[in-house]
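The complex appears here without one of its protein chains, the remainder shown in place.
Every chain is named by a letter (A, B, C, D and E) in the order it is written, and numbering of its residues begins at 1.
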Amino acid sequence: MSSHEVSRFGHVDLDGLPPDLAERIGAIAERSGFVPNVFRALGRRPRELRAFLDYHDALMEPADDGAGLSRAERELVVVATSGANHCTYCVVAHGAVLRIRAKDPEIADRVATNPYAVELPERERAIVDLALLVARDSEGLTDADLDTARAAGLSDDEIWDVGAITALFAMSNRLAHLTALRPNPEFFLMGRQPRA
Amino acid sequence: MSSHEVSRFGHVDLDGLPPDLAERIGAIAERSGFVPNVFRALGRRPRELRAFLDYHDALMEPADDGAGLSRAERELVVVATSGANHCTYCVVAHGAVLRIRAKDPEIADRVATNPYAVELPERERAIVDLALLVARDSEGLTDADLDTARAAGLSDDEIWDVGAITALFAMSNRLAHLTALRPNPEFFLMGRQPRA
Amino acid sequence: MSSHEVSRFGHVDLDGLPPDLAERIGAIAERSGFVPNVFRALGRRPRELRAFLDYHDALMEPADDGAGLSRAERELVVVATSGANHCTYCVVAHGAVLRIRAKDPEIADRVATNPYAVELPERERAIVDLALLVARDSEGLTDADLDTARAAGLSDDEIWDVGAITALFAMSNRLAHLTALRPNPEFFLMGRQPRA
Amino acid sequence: MSSHEVSRFGHVDLDGLPPDLAERIGAIAERSGFVPNVFRALGRRPRELRAFLDYHDALMEPADDGAGLSRAERELVVVATSGANHCTYCVVAHGAVLRIRAKDPEIADRVATNPYAVELPERERAIVDLALLVARDSEGLTDADLDTARAAGLSDDEIWDVGAITALFAMSNRLAHLTALRPNPEFFLMGRQPRA
Amino acid sequence: MSSHEVSRFGHVDLDGLPPDLAERIGAIAERSGFVPNVFRALGRRPRELRAFLDYHDALMEPADDGAGLSRAERELVVVATSGANHCTYCVVAHGAVLRIRAKDPEIADRVATNPYAVELPERERAIVDLALLVARDSEGLTDADLDTARAAGLSDDEIWDVGAITALFAMSNRLAHLTALRPNPEFFLMGRQPRA
Partner (left out) sequence: MSSHEVSRFGHVDLDGLPPDLAERIGAIAERSGFVPNVFRALGRRPRELRAFLDYHDALMEPADDGAGLSRAERELVVVATSGANHCTYCVVAHGAVLRIRAKDPEIADRVATNPYAVELPERERAIVDLALLVARDSEGLTDADLDTARAAGLSDDEIWDVGAITALFAMSNRLAHLTALRPNPEFFLMGRQPRA
């Protein structure tokens, strides 16, 4: 039903990548059982892929001291804003991760389909509200919006996390749209079933 | 994570419905294995529920002579426009039906997340394009738009099907938003796995 | 100035309808003095027309106990949301009914042209505000919006009325746009003059 | 149903205007049978009212040689763009004039309610299409849009007429919204009935 | 980089204008050192140009008693709304005047690029907020919006100034888009440097 399997600009497999990227992506593939298509698509430009991975790791992995958003909260930001941006790759791939991190088989579909009104606990609702502002109306963001987030208990570092992750996926979503990136088939089912 | 299980206005179970509706919904429940929540939510108003069922059946079941859109195409219209309208209940419930009808475990997530650019065969693409116009910009619909659909091979009856199903779910999506309708847990996983 | 008198898909007159519909629409025509064009256009699909009439009657006629919105308030919802949706048929036809029900020759033009800011008594303003949310931004509807309506004195049943009527005309407006439905000439002048 | 009869900033009657304006507006009132409310509202600022009248006359009255848009076409531009801008005063007042100029009791309601898709003869459709671009998306106007208008037979002077009238009513509509201007009751019925 | 120097409809130089306009524009040119292009473009229609100048002077020059908005505040309204409307001529030309009036070389770029969130003193922020409402969403303007402006200290006459100047430039911006009006080269640098 599609003219390509990965990207409308083709893709690069592990053995076509420079050694440092092959090793780095290879380690991800070992954990996942497959190479996520985003890396195969961006492999066309190794220098950009390296920066992409660095930015991703800097924002999606909590600090060693556990400060800032939890892993599940970071994925919540990704799924909510990627849903608002209609990005199929990011919704499907990060939706899988969110289901696993949040141990909730329904959360990703609920958040991605309607981030605007999905019922969430207060702190998560505040995170998603701020993320949607940054994703869709960032030109209108004011101190008053940040004060609303602070009133829900978010620290300035957590606000930065929400804003910066949203910004990173404003980029990622657009790269996925540019390349017509398709999710790997494995992502669709991950985290939907109770573990045996 | 939510203050209600079905609807923010409560719900009515099978045994609380008038006999004709209890029988009709009961037959659906027997086939599905559960009572879809939309019927439990609309059960608060039996007269409206009856009209809803009649309208749904008139549009979602192809004519006996097989004319008009196929069952899978009708579900495609529902999932595409419900995705554009951010309706979680309709995306999850009709997404399940679409996966089954189209025998494609990925189609619903791809269409619902980004109906605007999802790659589809030409006829299906024309169906979704017309449906999106009716769903989101119907005030601007002109003869030229219908001619575009005709050029892709749609008959006038098929165009009516697309437009009327879209219109019906413009209503359903809003009822789901009004009632904060939650999908039954069973829908999330239906049609995602190969049958044993 | 138009290539058709009723609908771009043609129309069916009373004598072309199945007997039950001919009788039902005939009774309406007797009261009005003419057959409203919506029925002639939808007559192409008798099964859909039956469901349409049932749904319309279930929502536009107050319960026998007088609970819920008044007849004029129901028409107010229709005219406000049809104005926001740019639906000429519904604005002209239901505008006529609203003028008559509200005994106000100006109300329909004022509400339909600018439902967003038309000055109305508090209860009517709350009804129109809620209706506009459901008509145009239903994905963002939250409990807080319903609480605003409750604070203006609307009961939960009245809120359902507002939301469900808006949803029904989200459908009707789209059917009218699909068929390029033209209002009967009689509607334009109804309710504009003092009765002799 | 409203807290004021003319404008939320009050109004000035003929005898409160400077002599030149009293004479000029008085002549209009003599022809119409009443003082249109826009002049009573803007009378608060005589200098602005003078410029408003001058601009209006320069654009709404065809040149002596009959070049440019006809009077009915000029009113068509006003009603279409005022409808798109949801301006009740301008739709009701200029709708009355359009009905009279076009000798068509339905044209104003049809154009104002849905200027985007109302069926019109080709030249009028091209006029309205250009006017809507200038009214709602003027930042995107390109030479290609003007070429489309030229292809429908509009001269450069007629294109200027369409654009400048639209621009003038972009101002007028906003002044009406600013002042919550109410139409005079007389306008609602003008031009709706065949002359005896 | 452009197919014309002034307007896509050509232009008229001082010596091609009727004597009264040549004198009036000539006086402006003497002060500025050049003839602002808007006058050369509108010179094609002397009657409209006269009304344009009158309206402009009535609104952009404070009353003799100093009531109402200051000159800098009037230019602030123009730059903010012209930025929101993406009008290059008005942003560049009035941006120059704003820099001079406000004695601030950064203010125009900051306000024009993002009027929605630019940090301003409370009174100026209230002026810009009201102006943006009138420029972009005037159909939704209510008494509550005016009360917000009043709470920030604006009098009714100042509110009228903000609204009417915004309305005038809703017109001017559209005329500039219609004519693809180019700013004179001199405007780009004016007010950016400390005077020697």
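As a working rule, a contact is a pair of C-beta atoms (placed from the backbone, for glycine too) under 8 Å apart; a residue touches a chain by one contact, two chains touch by 3 or more.
Since the structure is predicted, the reported quantities are computational estimates derived from the model, not experimental observations.
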- Item | Left-out chain, listing which of the shown chains it touches | A, B, D, E
- Contact partner of the left-out chain, one of B:7, B:37, B:114 or B:138: B:114
- Message: Which candidate, E:9, E:39, E:116 or E:169, sits in contact with the chain we can't see?
- Response: E:116
- With the full complex in mind, choose from E:91, E:128, E:146 or E:159 the residue touching the hidden chain. E:91
- Query: Which residue among A:6, A:22, A:38 or A:59 touches the omitted chain?
  - Reply: A:59
- Identify the residues of subunit A touching the omitted chain, counting contacts across the whole complex. 8-9, 44-45, 47-48, 50-52, 54-55, 58-59, 85-87, 134-135, 138-139, 141, 143, 146, 156, 159-160, 163-164, 166-168, 170-175, 177-178, 180
- Task: Could you please point out the subunit E residues that touch the chain left off the display?
- Result: 1-3, 83, 86-88, 91-92, 104-107, 109-110, 112-114, 116-121, 177, 180, 183, 185, 188-189, 192-193
- Which subunit D residues touch the hidden chain? 139-142
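By definition in this document, only the chains that are shown with their structure count from here on.
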- If you tally the C-beta contacts for A-E and for B-C, which one comes out higher? B-C
- Message: Over half shared numbers or under half: where do the identical copies subunit A and subunit B land at their interface, same or different?
- Response: same
- Message: Which chain has its C-alpha centroid farthest away from the centroid of subunit E?
- Response: B
- Message: Could you work out how far the Cα centre of subunit B sits from that of subunit C, in whole Å?
- Response: 24
- Query: When the centre of a chain is set as the mean of its C-alpha atoms, what distance in Å lies between subunit C and subunit D?
  - Reply: 28
- Note on the structure: So subunit C residues touching two or more other chains come to 86-87, 114, 116-117, 139, 141, 177, 180
